[in-house]
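Left out: one protein chain. Kept in place: all the others.
Each chain gets a letter, A, B, C and D, in the order it is written, and its residues are counted from 1.
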Amino acid sequence: MNKTEKKNTPVVEARFSPASLLRKIIGSVSKAHKTYGLEWWIMIAGIVIVLFMLYMAFFPQTIAPFSALDQDTGPQLSAPDKTHIFGTDNLKRDVFSRVVFGSRTILGVAFSAALLSSIIGIPLGLFSGYFGGALDRILSLIMDSIYSFPGLILAIAFAAMLGPGVINITLAVSVIYIPTYFRLVRGQVLTLKEELYVEAAHSIGAPNIIILIKYIFPNVIATVVVVFSLNIADAIMTEAALSYIGLGLPAGIPDWGMDIAIGKSFLPSGVWWMITFPGLAIILLALGFTMLGEGLAEILNPRLLEK
Amino acid sequence: MKGLLRYAITRILLTIPMIFILLTVVFLVLRVMPGDPVSAMLGAHAPERVIEEKKEELGLNKPIIIQYFEYLGQLARFDLGESMVLKQKVTDPIKEKLPATIELTLWGMFFTLAIGVPLGAYAANKRRTGRDFGIRLYGNVAYCIPVYWMGLMMQLVFGVWLKWLPIAGRTSPRIMSSLFSNTGFYLIDTLLAGNLRAFGDVAVHLLLPSLTLGIVLSGVFVRLTRANMLDVLKSDFILAARARGVSEKLVVYKHGLKNAFIPILTMLGLQFAILLAGAVLTETTFSWPGMGRLLMERIYLRDYPTVQGVIVVFAIMVSVISLLVDLLYAAVDPRVKY
Amino acid sequence: QVDEPTTLVYGTTEKVTDMDTAHAYDFHTWEIFQNIYQGLLAYTPGTTELVPGLAESYTANAAGDEYVFKLREGLTFTDGTPFNAEAVKWSIDRVIALEGDPSWLVTDFVKAVEVVDEYRVKFILPDSIAYFPSLVATVPYFPLNPNVYPEDRIVREPSELVGGELVGLGPYKVLSFKRDEEVVLEVNPDYYGPAPKVERIIIRYFADATTMRLAIEAGEIDLAYKTLNPSDIKDLSTKSDIITNQLQGPYIRYICYETSESVFADKRVRQAISALVNRQDFIDKVYLGQNSPLYSMVPMGMIYHTDDFKEALGDGNIALAESLLIEAGYSADNPFIFELWYTPSHYGDTEVHLAEVLKDQFEKSDMVKVEIKSAEWAAYKDKWKGKEMPMYLLGWYPDYIDPDNYTAAFAGTSGSKGMGINFSDPEWDALFNEEQTNADPAVRQAVFETLQQKWTVDVPTTPLFQGNLYVFTSSNVSGVKIGPTLIFNYNQLEMK
Amino acid sequence: MDDLIRIKNLKKNFPVQKNFLDLLFAGAKQSYVHAVDDISFEIKKGEVLGLAGESGSGKSTTGRLLLRLLEPTDGTIEYDGEDITNKPYKEMRSYREKMQVVFQDPNSSLSPRMKVGDAIGHPLKIHKKLSTVQRKEEVLSLMEKVGLTPADFLYNKYPHQLSGGQSQRVVLARALITNPEFVVADEPIAMADVSVRALILELMKDLKKEFDLTYLFITHDLSTAKYLCDRIAIMYLGQIVEIGSKEELFNNPHHPYTKALLSAVPVPDPTQRRTEEIPRGEIPSAINPPAGCHFHPRCRYATPECSASRPPLKNIGGTQYSACILE
Partner (left out) sequence: MDKPILDVRNLSIDYPISIGTVEAVRDVSFTLEKGEALGLVGESGCGKSTLGLAFLQLLRAPGRIIDGQILYHGNDIVTMKNDALMKMRGRNIAMVFQNPLTSLDPLYSIEDQFYETMKQHEPKITKAEAAEKAGKVLEDLSIDKKRLYEYPHQLSGGMRQRIMIGLGLILNPDLLIADEPTTSLDVIVEAGFIDLLAKLRREYNLSIILISHNLGLVAEMVDRIAVMYGGKIMELGTAEDIFGKPLHPYTEGLIGCVPNIKLDQKSLVSMPGSPPDLVNPPKGCRFSPRCPKCMDICREKEPELKTKEKGRQVSCWLYNK
C-alpha cells in the first residue's frame, strides 16, 4: 500500500452525508436485529419508551394541555373524559398534565442519583479492587454492609436527615447505590486483574495506573453501562417510594410518588384516576430502563444478568 | 455438625461489623438530622429551662462522640436502651411490631416463590414460545411495579370495588386484641386460642398485603429461575443424562430445577432485604402495624434509640436470613460443607 | 350464656400519649381522662356552661386571686382511698413538681394550693385571673388517687400504676390498654353519678383515615371521630345508614409570620399577604367545603368574636394587596419573594394542598413569588425557634375555653416568642394584662374588640379557617354531645 | 555461548486461601501450594529450552517467575549476568523491553476492548519515544512479518473479529515489537486447532532466526517440544526431574517419569501403536506432595529409599541430568 492511498482514507470517511449516515444506521440496526433476535427488540422497546419519556421531560408543554400547577382547569375530582383524559384532582388540576410534568422530576432525580453514585462508586471500586490491601478490606466491609441492608430503609433515614428538596432526595437516593457500583466494579476488577492480558500488560512494563485505565476500565465499562440503566430503573422506584411516604419533594413540584400518596386518601371514594396514572407512568418508565438495560446486557455480555 | 456450628458462629460474628457499620451510619445520620427528640416531644410552650433539663437528662448535651461510645457500650451489653420520647424500653415496641413484620414478610416470601419459581421454570421449558414471552413480560413488569401502587390497586379492586377483602390492618376492629398476647403471630395465636373465626379473619387480612408483596417480588424470581433453568438445561450433565435415557421429566425437574435453584437460593438472602424494604411500603399502604411503620413514626419523632434499635433488628433479620439461606444451601449442594 | 355488655366500638386516628394528667397534653388523651376522672368543675355536655363537678361550689375573694372549692363529700376511690382536699392538693402539687407538658396551665396561674379542711381546698393565684374556673375544668387540675399514682414520676402505661388499673372518680375505667391498638373502657361501678348506658367502649386506633372510613362503612365500628379525610367525610355524609354529627370546633388554622427579622418584618407585607388569602377557595378545594372561613383569631361561637379581617382586608383582594406591596417597595419587576413553610404529616395529608393553594392565591398577584418548603414536625419546631421560616402554617386547639387562649398566645410578647412569631408591642401587652386580670365582662369585651381590630393592622398572624368536626355513628347510636369545649362525654352515649 | 538466564534454587509457594476466622477457630495452619520447589537451570543465548510436564507441575509458574510477574519465595534469577530477583517494579521496566511472554490463550491475552494495532503498539509507547505515525509504521511492518495481512485492514480490528491463528500472531507481534532477546512462550499452541498449531510453530521457528531470539518454550506436548527445542527440562510437582538436550532426552530417557511421559505420547501413526504400560494414577496435590521423590507413589521402580529423601539432579553423561537414584 503506498502513501497517497493511506492519506486518502480519512478523507473518504470524513465525507459523509446525512443519507449515508442514515443508511449506515439502518444497516447496523437490521444486521444487529438479525444477530441478537428478541433481545434486540426488547432493547428497542426500552429505547423507545425511554426516548418518549425523555421527550416528555424536556418538552412537557408540547404534550400537556395545562400547566402542572394550574388550579383552574375544570371541575374538581372529575373522572377521565375528553378534556381531562386522566381526570382532575381535588385542586382542579389536570392529572394528565401533572403526569407529563412529573416525568421531569423523577427522571432528573433518578438520572442524577445514578450518575452521582456511579461517579463515586466506580473509581472507589476500581482502586479498591486493583490495589487491594487494608483500605480495600475496610471499604468492602462498609459497602457490603450497606449493600446487604434494605436500601430503601437507609434512603428513608438519609431523606429524613436531609429534608425534602430535589437535591436532597437525589443525594439520599444516590447514597444507597454507591455500593452497587463499588461491588460490581470491584468484583470485575478482581477477575480482570487475573486475566492474561493484564498480566501481559505487566510483562510489557506498563505502569499500574495505565493498566487500570487502558486495560481494566474499558472492560468494566460495558457492564457498568448495563447496570447504570438498570440502576436508573431502581432509582426511579426509590425516588417514587420516598415521595410516596412523604420524604420526597416539597409541594409545588409535580411528582408521581407524591401524587399517588395524595390520591390514596381519595381511593375509598372510588377516585381511581389519581393513583392509577402516576403509577402506570412509574411502571412504564422503570420498565423502559429495565428493558434497555436487559437488552444491553444480553448484547454486551450475556453472562451478566445470571449472577 | 461441629463444622456447621462453627460456621454458624463464624457467620454470626461476621455480622457484628455489618451491624456496627450500619449503626454508625444511622447514628450519625440521626444526629445530623434537624430537630431533636426534645422538641418533638415537648409542646410549644415548654420553657427553655425544661428543654435544657430534658436534654441533659437524655444525654443529648454531651459531645456526639461520647454519646456514640456510650451507645456502643450499651449495645455490647445487649441493651438497646430506652426510647427518648416515650417512656418505654426500645425492645417493647419492637417485640410488639416484629411479629407483624415477620408474618407479613414470610407470607410475602411464600407467595414470591410460589409464583416466581414455577412460572420461571415453565417459561424456560417452553422457551421462545408465546407463553414464554408472556411470562417474561410478566416478570419484567412485575419487577417495575411499585409495591405500594400494587397494594393500592389491590385495595381498589378487592376492597373498594368488589368489597371481597379487607384492605387494612391485621384484624377486624371487633376482634379483641387480648387474643393476640401469646406470640404476636396472629395466625398462631388464633390457632392456639382455638378461635377459628378469628383465624379466618386474620388470614383474610393477611392475604392482600402478602399477595401484593409476593406478586411484585415474583418478577425477579421469574427472571432468575428462567435464566438459571435455561443455563442449567444447556449444561453438559443434562445432555449426558438424556444420553443415558433418563426421562424428560426427571431431566428437567430432578436435575434441571434443583440445579437452577442453587443460584436462586443465593439471591434469596438479598431478595429478602428487598422484601423488607417492600414491607415498609406495604405496611404504610395496608396500615400494617409493623416495624416499618414504627421506624417511620419514630424517625419523625426523632426517637434516636428506637430508630437505631429498629435498624439493628433489621440488620439482624437480614443476617439471620442469609445464614439460613447458607445452611439451606449446604443442605442442597453437596459441594458446600461447613 | 352471659349477656354481652352493650359495647360500642369507637374508631379514631388519634393516639394515646402518656396516661398521666401531669404529662398528657393532647385532645384524645384528655378525652379519655375526662371520662375516667372528674374535674372540680365540669361542663354541661355540649355547652360551654361550667357546672359543679367534684366540687359542689366555689367562692372567690374580692381581689379575685383566691378561690376556695367545697368538695363533694363521701366519695372514695375504688381502692377505698377517700377523696378529700388532701387528694386535690396532692394532685396539683404533683403536676407542679413533675413539670410535664401541660404543667404551665397550673404553674402559670396557681401560686399555692392549701387544704382548708377535709372538704375545702384553696387555690392562691399570683394575680386575679378572670378565667380561672375554666382552667380548673382542664385535665391537669383533675384530682388523682394519691395511693395509685407515683408521686415522683410520670406514668405512661396503666400497668405502671399501683394496682395496675386505671380507675378514677369518673364514669368509666380502663379495662385493658394496648397502645396504638385499642383501649377498652368499662363502666366504673364506683361512679357517683348515674350509670352510663353504654357499658363497654372499645376505642380502636387506626393508622389512617381511609381504613377508619371503610370500617365505619362496613359497620365494623360504631363511631368514628377524628380525623377523616375531606373526601371520606363528604362520602359518609351522604350515607343513609350513618349519622353525621357536624360541629363547629374550637380548632383554628392560621398563617404565622416571623415578624422580627424576616421579610415579613414590615407589617404592610403581612397585610398585603393577608388580603390575598381567599378563604372560601381553599376550603372548597382542599377541604371540599367542610370548614368555615375565619376572619379573627377568636373563633366563631366564642364570646367577643368579631369578623374584622373580612372588612379590613377582605378575601383575595389583589388590588389592596398590590397597593400595599407597592407602598412597601415591591413591584412586578421587583416581586416580593418569600418561603412558605408547611409540615407534611402533623396536620394530615391535606396540608400539602393547603400550601399549594395558598401559593397559587398569593401568586395571583404578579408582585409575589412563593417558594414552598416543608419540614417534619420536630424540625419544624426547631425552625420556628431558629427564625428560619418567614411564613409557616399552624393550627390551634385551645388549652382552655377563653378568647385569651387564642390571642395572648400569639401576640403577647412571651407567647409570641414561643411560637416563633416574635411579635412584641407594649401596648398590646397592656391590653392582654387587662383582659386577663379584669373579670368584668364588659371590660373584657372592649379589650378583645380592640385587639381584634388591631390584629388586622399589625397582623402577627392571619386567621384562615375554623375546623368543623365530624362524628359519624352508625344509626343505632345516639347521644353524641360535643360542644365548643370539645369535651366528649361518653356517658351521654346510647345504643339501641 | 553465554547464559542469558540463570536461576538458582527458585521456589514459589502460594498460600492456600483460608478465612481468617477459620484460622482463628480451627487453629489450622496456613498451608501452601508448592508450585515451584527449588529448581535451578540456565538458558543459553539463542537456545530454545523446553519445559514439559503434566498440568499443575509448575511450568507456567516458572515462566512467570523468570519474568518477575510473580515474586519468588526463594532463590535467585539472573538475566544476562545481572541479578534481577529483587529489582523494584520500576527498574524492572527496562528489562521488560528485553524479556517478553506469549501466553497459552491468545484470546484472553488480548484486551477485548483494545484494537489490534494499539495492542501491538502499546509496548512501544511505553518503552520508546516515537511519534504516533512512526509507531504505526513499525507496528504495520511487524504485522506483515508475522503474517498478519493485510496489515492495514487488521490494524483497526478488535480481537474478537480475528480467527484463532490471527490472534496468536497478534500476541507474537506484541511480544516482538520491542525487539526482545528472550521470550517465554507458555503453551502458545495449546488452544489452537491442528492446522493453526503447525503454522504458529513454523512462524516461531522463523521468527527466532530473524530476531535472534532465546525461548523458554513451555508445553505439555512432548512432540512439539521435540520439534522446536534444543534442550528440554521435565517438571513434576514443582521439581525438575530431568533435563538434557533433545537428543539425549528422547533417545536415552533416564527418569522413570520421563520414560512414562514419552511412552504416553500418542503417535500419529497406526503402525507404531504403544505397547508399554503406563503408570497408574494422577498427579498428586502440590499442597502435600509425597515425601522424597515426588514421583515414587506412581513409579514402577520405586524402592523404600525413594520415599526417604529427595534425590538431587545428577549428571548422567553429557549435558543430561536426572533426579533419580536408579542407574
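The rule is short, and it goes like this: a contact is a pair of C-beta atoms (placed from the backbone, for glycine too) under 8 Å apart; a residue touches a chain by one contact, two chains touch by 3 or more.
Please read all numbers here as calculations on a predicted model, not as lab measurements.
Which of B:51, B:246 or B:323 touches the hidden chain is settled by the complete complex: it is B:246. Of D:96, D:136 or D:226, it is D:226 that touches the chain left out of the display.
Within the entire complex, the positions of subunit D that touch the omitted partner chain are 54-55, 163-165, 193-199, 201-202, 205, 220-224, 226-227, 250, 260-274, 277-280, 282-283. Mapped onto subunit B, contacts with the missing chain fall at residues 127, 234-237, 239-248, 250, 254-255, 258-259, 262, 332-335.
Following the convention adopted for this analysis, only the chains that are shown with their structure count from here on.
Subunit C has its Cα centroid 40 Å from the Cα centroid of subunit B.
Computed from the mean C-alpha positions, the centre of subunit C lies at a distance of 89 Å from the centre of subunit D.
In this assembly, the C-alpha centroid of subunit A lies 47 Å from the C-alpha centroid of subunit D. Within subunit C, contacts with two or more other chains are made by residues 210, 214, 345, 375-376, 379. Within subunit D, contacts with two or more other chains are made by no residue at all.
Contact residues on subunit B toward subunit C in their complex (touch as defined above): 33-37, 39-40, 42-47, 50, 86-88, 159, 166-169, 172-174, 176-178, 287, 289, 293, 300-302. If you check the complex, the residues on subunit A that touch subunit C are 69, 71, 76-77, 90-92, 160, 163-165, 246, 250-252, 258, 261-262, 264-269, 271.
Contact residues of subunit C toward subunit A in the complex are 209-210, 213-214, 217, 229-232, 234-235, 284-286, 288, 342, 344-345, 349, 352-353, 355-357, 359-360, 371-376, 379.
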